[in-house]
Structures are given as C-alpha cells and as structure tokens.
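All protein chains of the complex are present and in place, except for one that has been dropped.
Showing chain A:
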Amino acid sequence: MSTTQHRVLGGKIVQPSSRRQSTSVFGNLDWFTVLIYSVLVALGWMNIYAVVYSPDNVVNIFSFDINSGRQLTFIAAGVILIIILLVVDYKVYEHLAYPIYGGIILLLLFTLAVANPVAGSRSWLDLGAGFRLQPAELSKFATALAISKYLSQVSLRQQKMKDQMILAAITFLPAVIIILQNETGSALVFGAFILAFFREGMSPLILIIGGSAAAIFILTLLVPKLYLLIGIAALMGLAMFLDYRLMRRFKTMIALFVLVVGMVFSVDYFVNDILQPHQQNRIKALINPEADPLGYGWNVTQSKIAIGSGGFWGKGFLEGTQTKFDFVPEQSTDFIFCTIGEEHGWVGSTILIALFLLLMMRIVYIAERQKSVFGRTYGYCVVSVIFFHFVINVGMTIGLAPVVGIPLPFFSYGGSSLWSFTILLFILLAIDANRNRELVR
C-alpha cells in the first residue's frame, strides 16, 4: 500500500507529513490503546472462566464446552476482524458511512421481521449452525459513522433546525427499531451520542436540562414531593440571588418552576401507569432493592452481596462463591463486574475502573488530535458509547444505575458484543493511524 495509491483512491490531495514516522498503518497505530484493549479482553476472558469454574468439576479454560473456550474463539475472530479493519483503506469508513448505515438499518428491520423471539426479544438473527448475531450491536458503529459523516458536512453551531432534525433522525431511527425489537436497554445507548454532539457545538443547555431532568426524575422517586419542590425552589431562589441576570428573567424562572412541578407529578404517573411492569420493577429495584429481595430486587441485591463480599483484596481468582454458584444472574454477560468485585476486591474493581477511565481519556486524546471533523466526531461517538455502557453496566451492579441489560465493553461474554466494540474502536484506530494524511479543513 503506498501513498500514491491513497492519493488516487482518496481523490484528494494528500500531503505527506514530515512528522510521519512510518508508512505502515501498524507503525502509526496507537499501541497504547491496543494495549488497554488487550488487557481488558484478556481480563474479561479470565473472569468468564472464573464464573463457570466449579471446584468439584474443573473444566479446562480452553474447553469449548464452557463460555471461556467459546469466548477465545470470539477473540480470535476479533483479531482477524482487527487486521481487516486496519488494512482496509481508512477512507472507506468516511465514504461508505451512509451505505453502511443504510445497510444496518435494513438488517435491523429484517431482523425485526424474521427473528424468533428469544426471551421476549426479537433482536437475534439466526445464522445457522448454532451461531446467532445481534444486529443491534452493529448499529452502534454504523450510527457513529453516519453521525460523524453528517457532522463533517454541517455545523451544529449554525443551529439550523433542519440539520438538527436530520441528525436526530439519524441517531434515533435505529433506536426506535431496537425498541420495537424489545431491546430497550440497547436503544438507550443512542442517547449517549449527546456527548459527541456537545463536543461538536450543541448548546450546553441541552446537556444541563437533560441532566437536571434525570436528576429530578430519580429524586422524585427517592424524596417526598413536597420536600423536593421546596428544595428546588430554594435552589432557584439562591441562583437568582447570586446572578442578577436571572433576576431579570423572573417570569422565565417561574415558568421553569411550574415545569418542574409538572414533571415531578408526571413521574409518578409515568412510572406507575405508563411503564411496563418489568420496567417499573427495574426502577423500584434501583430505589430500594431490599423491599423485595427475592423478586425484583434479586439481581441488585445479589450483585451487591457478591461485590460487597469481596472486601479490600478480594477472595482470589476462582475463589468467589457468589458469582460461581449462580446467585448472581447473567454473570458472564451483564453482571461480569460482580466476579471482579468478589474475587479481586476493591483493588481489582478500582483497577478495572481506572483502566476504563484511561481508555476513555485516551480516546478523547485521540479524537482531539484528528485533523478531520469526521475523525474527531467519530472518536467522541466511540467514547460516548463506551462511557454509556461503562456507567450503566458497572452502576447497575453496585446499585447506582437501573438494571439495563447491556454488556461491559470488551469484557462481557458474547461474540456480538465483543466484535461490535472491536469494530467501533478499531475503525477509530485505523482513522487515527492515517490522520496525518488528512488535510485540516
């Protein structure tokens, strides 16, 4: 592969950078990110083994009869996937962003039409020979590509209503289909792109309003309404007292407060009358899992017990009793963090959190060094998705987030999830490895 070919292929004038040290995509690859990725995948694999490990029936970690053996094949397939992603011309991702997005949307619709429900979810596509694929996982990177492509052409700062509507449509079309597939949890991920939009110029008000709305929602469930409203009124009064500009917008503030009152009262109605019973239970479980520890509170209670029993240093690799003996449900997929918490204690848990923080910080760093808006936006889309998964997945195991069935990136058992995150991340690394071939626009 030569630069000449790129020039022709890309159809743009590419000026070789003087800082470029290698012509090979592997030479320019961000190996630091690859290292964190590898560590997470390897740790995930070991913990998947720890989940199925049983002292009275020891099965080899490589055995295909158990999840760890199968995960190893997923990892091997992932490596092949990585090589393909890296050797393919990086321009493809930008140029084919819309076709890829369109294809995935069609695949989602196709899945919705033909899928046999698995535990109420119609998101799995049967590939035959025992293999199944969840196209919803693939829609994340496709949507990220489409968003980045669109944002590289328009600017959010121009605040054109039409552009914003189109962007919202790109973002939420796959989410709607996924909700129809009855995978509400996966659909929520698309809300995470708000971080990328924020970086690209979206008004911070939306972030603040969104955050405040979420806070009010949860507080309504936790605190008696009267106290909550008095508290909010006091806060608003304090803000007005401190900032004279707000004082002049007195009517707006009053309107805002009325809005809050309306929201507080509609949350009750929403939770008790609109949500489906299993969704209600997830919210109740978050607020007070002890109310029904054997029913809706089971997952959260058991997962907290597993993690809490780990102590400072943990019980040691393969020594956990809670995750191993099925007290925690979905232990190798959604609740894999419990295994870390139990067997490796606070130290292990914190190291894992640090690893994710490091990865996310590194991705932000990578995104910021892109010369193209496409590359940068894509980087932020990647980190948004990973962040959302991390927040919800770890949060639900320690009772800080509702139980939403989404996996821990790179860590949880499952091919679809592993490959989807691998694709998401390594498209960014491919773009990043070739960043110096881009002109600053």
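Quick note on the criterion: a contact is a pair of C-beta atoms (placed from the backbone, for glycine too) under 8 Å apart; a residue touches a chain by one contact, two chains touch by 3 or more; residues count from 1.
Just so it is clear, contacts and distances are computed from a predicted model.
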Protein name as given in UniProt for the chain not displayed, "Multiple sugar transport system permease protein", "Pyruvate dehydrogenase E1 component alpha subunit", "Penicillin-binding protein 2" or "histidine kinase": "Penicillin-binding protein 2"
Using the touch definition from the top, which of A:260, A:394, A:418 or A:431 touches the missing chain? A:394
Contacting the left-out chain: of A:24, A:54 or A:73, that is A:54
Contact footprint on chain A, counting only the chain that is left out: 54-56, 157, 195, 198-201, 204, 294, 302, 304-312, 321-322, 324-327, 341-342, 345-346, 349-350, 353-354, 356-357, 360-361, 364, 367-368, 380, 383, 387, 390-391, 394-395, 398-400
